[in-house]
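Yeah, one chain of the complex is gone here, protein chain that is, but the others are all in their spots.
We just call them A and B in the order they show up, numbering each chain from 1.
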């Protein structure tokens, strides 16, 4: 995420998805956060060798994304960008674990490869779940979920302020870097002797901005406390949403559904 | 490096969440007690600054490559440890949500790895110790540089431990450490130099910013005792996880231990696999089936994951394909229903 324009676009597009209206968008943000948490826990609790068992977890993102009208392509692109690290670590498994694991009539696959793909799928699903949460909820409602569980206002307001000023400061940093590169022949980054002054100027300007923001907050009666409007209540529907998904996740965790389907398809009985 | 959800076990992820939440709650209390409401917008905007500064490519002298700023140490120096930790947490929350950097379950680990060591270890024990004798460009430079490097080394080591306790990777401990620490020494050097250059610049231009932040708490304000007590708690909790982990996933732990010791004893790569294979045969408790690998999983899932033979493998494959197909069909059905609803509504 070293490209300012790209990272701003990233935030912007997810905000735009969060602005849409759908059944999923209407669910209480806290229940969505909890559902995401349950999903993540169940996903990572699958062991490295339960490749087929974790596949039904894909239903969650598919259903949410279609119900919430979130296009697949831009979200999947984001997931792919985050995967290389997981691949990097995961690739050590096939190197260190060469014991045969999956024996198919035409090929034998080692445990390392199975666990590599398991890590890959887990990475894909967990990253997707986080993106889906923000794409259907948005930062403002995530903050209201945090307030519902009584996270202190100090933390929430500075989280929101950070989020708010990313757009402003990233643009500013982009302008500074552009101005720098225009005057430094062919240099790709910032030269060592300019590290301090370039970044430092940007920082001083940010600190001055913080002071102006503080003043404008004071002018509107800020005294260190963050007051919010009424939070949306949690309805029965919201609780059912969480309970329903959690139950499905547990079922997926304890029954290897794909294998059951496989047995039925092959007409083999245990 | 950011820890990723996929490399974590629920136990390690959950514990680190709890530890981080504890540190954050304590920090919030401290920040509220300071009663400096001006600090709140400062934290917010400087957090956004760290985000923006991460976009800047710093050319590393003598190489063609470039490095980035992480920001943990800079935040501690500018805001003090408590506000610095909270601000780093905010930055990481936003990164996890919008950029899928790390992940939500790994957030606890990441805030701890990148925020705790910098703000509560490197800052008081290194930066403030060096600065104690008074400010000078040299001391500020040395202090920030060293603190940033140490902070990142500790963070990287923490990543190794968290990954190994999770038991997801087969990477042996020693290899992993040998891989992570040098890489993060290089990253830390860039991080430290950028931090030092910025802090030294600000100190020259606007000394009050740097001095005010540090005057908030004297070295005595964050005594060694407290830090050590905190660490002890962390150690106990981590130990707790370790043992919990050990009792819940005995095979997984055994495996990572065996792998590690195997690596240490035998250097020839073929040797490792031979030993491993023989160990596997010994502990394979379902020798009749066509897989020789013990599932690293808890016993309850054994029913869900019956012994694998060729038939099982094939059925798993077919079933998996069917599942994905069904998921796709479900998506298409929902989409077409929604379209019809929309059409009828218009």
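One rule holds in what follows: contacts are C-beta pairs under 8 Å (C-beta built on N, C-alpha and C of every residue); 3 or more make two chains touch, one makes a residue touch a chain.
Basically, contacts and distances are computed from a predicted model.
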{"item": "Chain not present in the shown complex, as UniProt names it (candidates \"Ferritin family protein\", \"N-methylhydantoinase B\", \"Heme lyase NrfEFG subunit NrfE\" or \"Energy-coupling factor transporter ATP-binding protein EcfA3\")", "value": "\"Energy-coupling factor transporter ATP-binding protein EcfA3\""}
{"item": "Touching residue (missing chain; options A:161, A:176 or A:203)", "value": "A:161"}
{"item": "Option touching the unshown chain, where A:33, A:103, A:139 or A:202 are the choices", "value": "A:139"}
{"item": "Contact footprint on chain A, counting only the chain that is left out", "value": "12, 15, 19, 139-140, 143, 160-161, 163-165, 167-168, 209, 212-213, 215-223, 225, 227-230"}
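We take it that only the chains that are shown with their structure count from here on.
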{"item": "Separation of mean Cα positions, chain B and chain A [Å, integer]", "value": "15"}
{"item": "For the chain B and chain A complex, residues of the former touching the latter", "value": "1-2, 4-10, 13-14, 24, 28, 31-32, 35, 37-38, 40-49, 51-61, 66, 68-69, 78, 86-87, 89-91, 93-94, 96-101, 103-105, 163, 168-172, 193-194, 196-198, 200-202, 205-206, 209, 252, 259, 272-273, 276-277, 280, 290-293, 295-298, 300-301, 304-306, 308-320, 322-324, 326-328, 330-331, 334-335, 338"}
{"item": "Touching residues (chain side chain A, partner chain B) in the complex", "value": "1-4, 7, 10-11, 14, 36-37, 40-41, 43-45, 47-53, 55-56, 58-59, 62-63, 65-67, 69, 78-79, 81-82, 85-86, 89-90, 92-93, 95-105, 111-112, 115, 119-120, 122-123, 126-127, 129-131, 133-134, 139, 142, 152, 154-155, 157-166, 168-170, 172-174, 177, 187-192, 195-200, 202-204, 206-207, 209-211, 213-214, 217, 222-224, 254-263, 265-266, 268, 270"}
